[in-house]
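Only a single protein chain was left out; the remaining protein chains are all shown in position.
Right, chain A next:
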Amino acid sequence: MALLSEVPSVVMVHRKRRNVELVMILFAQAVGLGAYALIHLNQSARLPDELPVVAGLWFGLGLVAHLVVRLRLPYADPLLLPCVLLLNGLGLAMIHRIDLINEPPTSGATQQLMWTALGVALLVLTALVLRDHRPLIRFTYTLGLAGIALLLLPLLPVIGTSQFGARIWITVAGFSFQPAEVAKVVLAIAFSSYLVEKRDVLALAGWRVLGLDLPRARDLGPILLVWLASLLVLVYQRDLGTSLLFFGLFVMMLYVSTERPGWAVLGTAMFALGAGAAVLLADRVGQLAHVSVRIDSWLHPFDDIDQNGQIIAAQFGLAWGGLLGTGLGLGRPGLTPLARSDFIAAAVGEELGMAGLMAVITVYGIVVARGLRTALAAKDQFGTLLATGLSFVLALQVFIIIGGVTRLLPLTGLTTPFMSQGGSSMIANWVIVALLLVISHQTRKPAATRLEPSPDAEETQVIGRDRAGAGGRR
């Protein structure tokens, strides 16, 4: 194999760019650590005593991630890891900053750092054990059922718990967990493998109505299942964001795999119909009251200042931060409830300014762009579809939550990937990155395995090497 890779002009060899990645990782991590130090400097004019420990742990994590990628996934996309570490670092700093508001300071950032470490550990595990995403295709139905089950788990009695009006948590042995975050990854894998398998059937069989190719009725089964699950989430878990996220993901993947816009139109129409009915019925059905409340507080938050205190506080925070922000540690993010989780974007906007928040949004944009690029380049359909799905779900989630916080959309409770406090979100998003790294490694590594070793490979090699010095080639 080692010799084959030196066969000239047969395969395109991507540059590994691991050193570039290392420099960028160091830079990204320095930003996070700098933010941490600045918070303390701005608040108490002295560096924290724990700085060396925190710096050691933090850079250690980055180094581990880098080393494992360098050794096991050497051809992986070099931009993903630095971007994610930048976001993760800023999130940690912001959570720590909000910890400091409390007297005595809480330890949210320490927990979050542990979750980050777990996320990196999962990356390491994925790189060591999986290394190639293709085996995942075998678990289509297992993963699909597991995903739907995870999604609906909070509806179970005893373990399912309700917080802030949404029933999206489960509590086991004192730990609360948001299974939807994990379901996101599991279902993306399941959808990809299912659709790769069925894409021809879905795409080719069916009727043509009004210029749209519609699927056969019996192929609609899984789609109806997902639709139903989404609506269940919407109505019974009172979680518009998760519902939108899953259905959006599924419809998009259907469209990409079949290349039939009909699916996208049909799916969107179905969701719009379901959501529209929810809005219309909202006033009459108590189970749906949250939908109309959310929409009211989006359009006219100041009509009911007590009820919409949170979104209003976030707006005040963003306005107070203005374009350039108050400076880290100098704003008042504590005035916004849940500033460390759902509303972390408002805290970033307040202290780093709209400019800072836009920079963060742009970094998310880069991650998504790299993911989609991986999808375009992937050599297998499963990889393509999975990379597209994972990137899209990330983009959609960032759009829904940051859009909600900045009053572009009705607010729905989703986490801000890599930044919001919360373990389930953190590890799920690290797994997404791990999968994207794996797919991009498989995509970019020289496709030598596809070449039939030629009988005279060895000879060719030897002669080539000999003649190289003379400047001639056979």
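What to note about this one:
Heads up, the rule we're going with is that a residue touches a chain if its C-beta (ideal position, glycine included) is under 8 Å from a C-beta of that chain, and two chains touch if they have at least 3 such contacts; residues count from 1.
Just so it is clear, contacts and distances are computed from a predicted model.
With the options "Penicillin-binding protein 2", "ABC transporter permease", "Cbb3-type cytochrome oxidase assembly protein CcoS" or "ATP synthase subunit a" in hand, the undepicted chain maps to the protein name "Penicillin-binding protein 2" (source: UniProt).
In the complete complex, the residue from A:55, A:201, A:265 or A:361 that touches the missing chain is A:361.
Interface note: of A:185, A:202, A:396 or A:414, the residue touching the hidden chain in the full complex is A:396. Residues 252, 255-257, 259, 302, 305, 312, 315-320, 322-323, 331-332, 335, 349, 354, 357-358, 361-362, 364-365, 368-369, 372, 375-376, 381, 384-385, 388, 391-392, 395-396, 398-399, 402-403, 406-408 are the ones on chain A that touch the missing chain.
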